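With one protein chain removed, the remaining protein chains of the complex are shown where they sit.
Labels A, B, C, D and E are assigned to the chains in the order they are written; within every chain, residues are numbered from 1.
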């Protein structure tokens, strides 16, 4: 919410809008298994999440399934690249202070080829927006980043 | 937090990390005045914010000034483009349900040339992460987008 | 999170579970127009919401439409009565401190025939769970209740 | 916050309001011990909570005792059944993302004879209101439900 | 959550604990009317709050009355001075981003003789803990402080 200084002369027209592209699955550079082999934190998270999701899947709750589906859709390749949207998921997760969600999106971003400086810069936005209450989550996120990229 | 399906064979190495670039002021395509002339919602927000910030500036509080400075830094051009970071600010603001912050980042993104579909896709991430409690804020955000891009 | 005292001898079996019923639209006792005629607060809320939703509808965003749809589904008659779920929506909205959401669910509950003491008791749960930060929203909720039931 | 469609002709009068009933302790079908024997997750939660509450009781803080008392009161049988209010407590806890609180209210609801579909439908309201950030808590709630009802 | 550096040799014993003092009403230096005459923001807040509280009082809800009572108790003179606890209420309100609550506690603190630098330093804690999302509320708080102390 800072003030902005460098202003350029305003052109008459806004850049022509890109048409929303079709949503499609992103191309992962790395499998979840690759990530789990690289990082113990990631491995524990992925295994625990799989075990707990099995429970949810078994319950076969109509509304939960629809919510999972819409959630999946929100991060597909679209007008914005999947990479960017996973990093947005990371920022939202850090602001809302959910470790599981931070792990999930940091791993997804890694699998898509996002670099460590890009992950850090995203976490910086979350830190500034969300304040020092984010710091304990930031510390745990850096612990994961260290194992993934270190 | 959805499960992921499309996985590609894992390459041996992670893409070489880009060096963090120097931070610099982004190049705005539009001035605040241009935006205020285009949108009544933007105009009222910009004027009210300026009036209230004058009060804060006058108080000359050391820690507030440092916080404003760090806040300004977080959205400069860096490893990630300023456009992307303003949209991250938008996602965080919508998740945390702060109308003023949503207006601020949506206007900043507009000034940097972000398209409406890009703004909407960012808000979609916030809606899915933050849930229906985000909807009243989404409605007001669309009201602004309509004036800016409509 | 209080401790519980009155405990009865435990029966051997849990009550047989009801099958989840088909979801269906609830039967409203009152139209939105009826509510708007009765309460000025409700009228302003309903009109503003309609105006802003028109904007959102016009944008025709795929993911937003799907989210609205799943949101609509969550409050249909089901295993739990629609009345109960609207009151749950009210509790969640008050805990999360969203005035628009409080108005929406209090009006929906009214339209389904929920009584004022039922609305107040629901708000009590929200007050105790959410704390004094809920009080300003409670005040505004009571202002609406007074117009609807007074 | 969805729009509503099925509207019936508005009757002239709102249903006569029930008088608020006296608050009284609910009749539990199951003891905490029964629940702890059935579910390992419940057992660990109940034991840890008892151990920590002993500390709080010992401190004998006036205001904390009064708060615990008011908290206890909010879930008694009243105008709304205790079952409904425990499920409201569950919805609020899931929206506010507090695992201990979710466990507490899901166990209380179970002890009062609430069925699994009723618990799931309550969690659905929390999921839609609170968004994907609720999912990690939903997973852990289903893990408990599986042990209690499975 | 910063690291700490200046450490002094540790004494063997912790300072003898003061007994919790009896709670008693604080001595206000200024009436609400005095504040309302001084600040237009305060006047509007105080009047609106009085009007809305009349509604709540009229409803005579048992649990709400008890909650108001416990809330009143929390800010009385005790082990900590009332001044300090009003400022804690201010910090909590700013962190949780509730304008009405910020106005309430800033006015209470003013009435007890708290100085502007003390109010600002309290808001600084809230800003650092809560992040930039607190800034719009900080601006409005400074607007009130300007009218009260300016």
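Note that a residue touches a chain if its C-beta (ideal position, glycine included) is under 8 Å from a C-beta of that chain, and two chains touch if they have at least 3 such contacts.
Bear in mind that the values here come from a model prediction, so they are computed numbers and not experimental data.
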item: Contact list for the unshown chain, restricted to visible chains; value: A, B, C, D, E
item: Touching residue (missing chain; options E:41, E:63, E:106 or E:128); value: E:128
item: Hidden partner interface residues of chain B, rising order; value: 63, 66-67, 70, 73-74
item: Hidden partner interface residues of chain E, rising order; value: 1-8, 10-11, 14-15, 17-20, 25-34, 53, 68-72, 74-75, 78-80, 84-85, 87-89, 91-93, 95-96, 100-101, 104, 108, 110-111, 113, 115-118, 120-122, 124-130, 149
item: Residues belonging to chain A that touch the chain removed from view; value: 97, 120, 124, 127-128, 132-133, 135-136, 138-140, 142-143, 145-146
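By our rule, only the chains that are shown with their structure count from here on.
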item: Whole-Å gap separating chain C and chain E, where each centre is the average of the chain's CA atoms; value: 31
item: Residues within chain A bordering two or more other chains; value: 1, 53, 63, 67-68, 70-71, 74, 92-93, 95-96, 100-101, 127-130
